[in-house]
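Left out: one protein chain. Kept in place: all the others.
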Amino acid sequence: MTTQIGLVFFIAAIGLCVIGIGGIVLSRNLFRMVLALAIAEAGANLLLVLAGYRWDAVAPILSAGQMPAPMVDPVPQAMVLTAIVIGVGVQALALTLVVRVKQRYGTLDMQLARERMNAEIDATADVTPPRSQERPRGERPLPAPAGGAHD
Amino acid sequence: MTDLTLAVALPLLAAFVRPLFNAGALRWLGQLIGPVVLALVTVILFAHWSTFSEPFAIALGGFAPPLGIAFYVDRMALLFALAVPLVTLLLWPGDDGADGARRQSLTLLLAASLTGLALSGDLFNLYVFYELAAVASYGLVAGNGSSAGYVAAFRYLMISALGSVVGLLGIGLVYFKTGTLNLAELATLGNELADPQGLAAFAMLAIGFGVKAEMFPVNGWVPEVYGAASRRVAALLAGLASKLAVLVIVRILLLMFPSDEARQLLLVLGILGVVSGELAAYQARDMARMLGWSSIGQLGIVFIAFSLPGEAGLVAGVAAALHHLVVKSALFVLAGPWGGAIDRLRGAATVSALGAGLFVLFALSLLGLPPLPGFWSKFLVIGGLADAGTALHYLGMAAVLTGTVIEGAYLLRVITTLYAPPAGSPAPPRQRGSDLLTAGLFGIALLAAAVMIDPLWQTLDALAVSGVDTAAYQQTVLAAQEAHP
Amino acid sequence: MIWLALVVVALTLGAAVAVLLLDNLLAATAAASAVSLGVAVIFVLLHAPDVAMTEAVVGAGLSGLILALALRRLGLARLDVGPGGGRNDA
Partner (left out) sequence: MRNIATLLFLGGLAFLLIVITGSLDFGAPPMRIGTQIQAATAGDVGTANIVTAVVLGYRGLDTLGELSILFAAATAGGLVLGSAAARARPDGGFILRAGADLMFPLLLIAGLYIVIHGHLTPGGGFQGGVILAAAFFLPLLARPGTTPGHRWLMWIEGLSGATFIVIGLLALYRGDAFLTPLFDHGTLGELVSGGSLPLLYLAVGLKVGAELAGLLMRLAQDDEVTS
């Protein structure tokens, strides 16, 4: 029974990680990639908390200054607290980037956005793309880098 | 008040208050705060460097090390930490306005986190500083304002975050097996990590920390980011940030995974990096992306060097890393006006002779022409590979030599273009004075290193001797109760 | 205990798969919040109340809000027709 329940939690953690990583790799939609990243992070956090779990132990809060019973390891919990907040910060930043990409390139498709980005880098560097001479599928010419490239 | 934690705390403090002073009567203070703090940090670190006698540890918060976070200070940590504020000062974004304040804030955060990466002796704390460096660099890359910069920053963020998840899994695995995060205590538990699970944990940590170090499987972001970001940011990331990430991987390798398998893994990844990076650099048509791919190749050589056992490996690795730090930062600064198509640079030497001369100097050092420091760093790597003498090491030697030949081909192509007769219209781009000054300072550092190669060698030797001494690391950290005076 | 764990884990993993399969991005966002809630329940089962509270507040609440705001700004915060043609509406 004990190993069974351990296995269940392990499967949850690894499943979330693999689903999340798979989502990032397979999905072409920028927004869905952000969602998948959150799932993968949740899986990693779960594994960390599992690393501190103990049978027959209670939450790590002292009552009346004494340890009433064995307590689970507080260190992984503190780490996960940190990791969760880091994750939400990164997520918010990723979303601001998604909003801007949609605005500038008019697409949420990673493949398309990447083609246009490479075309823009080629254009600012004044390089003709090595293989395909035709413009990428965006029918209008690329928007000028608004605000001017920094240098 | 010259405690080393100030090197991390002061830039953070400055970064927090920097946005408050971007308008009004105190604007001058906002412009000054960053450079002043970085200069102060340089002074503090240099004071420690010049009076350094033996390694010591700092127990943060006054908690005895295995419980709390500890900083470990040896020559290697100090050297890399000292490079951080110096290079950041040279590449300081001196612009104005609300966005300028934000860029300066992010640069200060990057400097603080990189210093932390050099000093910290705690696995999870390293992860936190690494994430801070990563988030600050996403902002700096996107801060360019170009559409390409946004996509590049997003891809960088995704690859890096994927690496972070894998790295976090690695940390979880290590904690599962050992129940501690302190590198010194982990070093005493070498046996517990010397099994296939341990090797898997090392691979995960290497992938996690390898993203910023441009390690082979996780470096897809490099050419786009360096092509789309402003060149000074590219210089900061390629020159400085990657080296601190390498230092973290080396510390983990030395302290936690002293097995041959882990070294071989690093060696193989390094060989793949050299080959793939140099081949792609040869095909690049514009300077910025060429330098980006080439830095993947160069860092491959650094990894190959660090995979060599013992002091020889450490000397070779540190030499290669420092050399690449100086040269690649300077080349990216020169790529400011010259970052575009290489064909367009025909005759650029006629309009900026100094710029072209500096480019030749750095390119020749990168190739390893004998009196320049680049020769010695490559000499050490190849010598170490020959001494180690297994088939894999000979393969590494072949990769380094082949890489050098390819490198020569594309760098000489640029040099001949620079000195070719001008094509007429459009006129080749001219270098700016500020960029020339920065690159010139890097050039002086390079030449100084070439002249003072003997004392430098001795310093590196001493550094390596204490660097491989993991027993001293354990004793120093685990004995530290109170802060060093 | 084991049945509770099994049910929660199954629901969480199901929601995670739904995040990747739902065509409608707003529905996918809701599923992502559900994953966070499920993970929060697992944290409670693992005696980590601090972490559970953070995961619920940050993962399900705040992050859901941020995602929804971003979707609104992208002009995609609709439940009716997904961008892919609506294979799996809501």
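Each chain gets a letter, A, B and C, in the order it is written, and its residues are counted from 1.
Following the convention adopted for this analysis, a residue touches a chain if its C-beta (ideal position, glycine included) is under 8 Å from a C-beta of that chain, and two chains touch if they have at least 3 such contacts.
Since we're looking at a predicted model, the values are computed, not measured.
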Exercise. The chain left out here touches which displayed chains?
Worked result: A, B, C
Seminar exercise, completed: Per the whole complex, from B:Leu38, B:Ile69 or B:Val400 the residue touching the absent chain is B:Ile69
Exercise. Looking at B:Gln31, B:Ser160, B:Thr180 or B:Ser377, which makes contact with the chain not pictured?
Worked result: B:Thr180
Problem set entry | Where the missing chain touches chain B, by residue | 1, 3, 5-6, 9, 12-13, 15-17, 19-20, 58-63, 66-69, 98-99, 102-103, 105-106, 109, 112-113, 116, 120, 124-125, 128-129, 131-132, 135-136, 138-140, 142-143, 150, 169, 173, 175-182, 185, 196-197, 200, 482-483
For this session: Using the touch rule from the top, list residues of chain C that touch the missing partner.
Result: 49-54, 57-58, 61-62, 65-66, 69-70, 72-75
Seminar exercise, completed: Missing-chain contacts on chain A, rising order, are 2-3, 6-7, 9-11, 13-15, 17-18, 21-22, 25-26, 47, 50-55, 59-65, 67, 71, 73-75, 77-79, 81-82, 84-86, 89-90, 92-93, 95-97, 99-100, 102-103, 106
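Here is the rule we go by: only the chains that are shown with their structure count from here on.
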For this session: Pick one for the touching-chains graph, please: line, ring, star, complete, other.
Result: line
Exercise. How many Å are there between the centre of chain A and the centre of chain B, using C-alpha atoms for each centre?
Worked result: 24
Exercise. Roughly how many whole angstrom separate the Cα centroids of chain A and chain C?
Worked result: 14
Seminar exercise, completed: Expressed in whole Å, how far the mean CA point of chain B lies from that of chain C is 38
Exercise. What are the residue numbers in chain C that touch two or more other chains?
Worked result: none
Problem set entry | In the complex with chain C, residue positions of chain A that touch it | 1, 4-5, 8-9, 11-12, 15-16, 19-20, 22-23, 26-27, 29, 31-32, 34-36, 38-39, 42, 45-46, 49-50, 53, 57-61, 71-72, 77, 80-81, 84-85, 88, 91-92, 95-96, 98-99, 102, 108
For this session: Please give the residue numbers of chain B that touch chain A in the complex, ascending.
Result: 124, 128, 131, 135, 138-139, 142-148, 150-155, 157-158, 161-162, 165, 168-169, 171-172, 175-176, 179, 181, 224, 227-228, 230-232, 283, 285-289, 336-337, 339-341, 344
Exercise. Chain B touches which residues of chain A in the complex?
Worked result: 17, 20-21, 24, 30, 33, 37, 40-41, 43-45, 47-48, 50-52, 73, 75-76, 79, 82-83, 86, 89-90, 93-94, 97-98, 100-101, 104-105, 110, 113-114, 116-118, 120-122, 124-128, 130, 142-143, 145-151
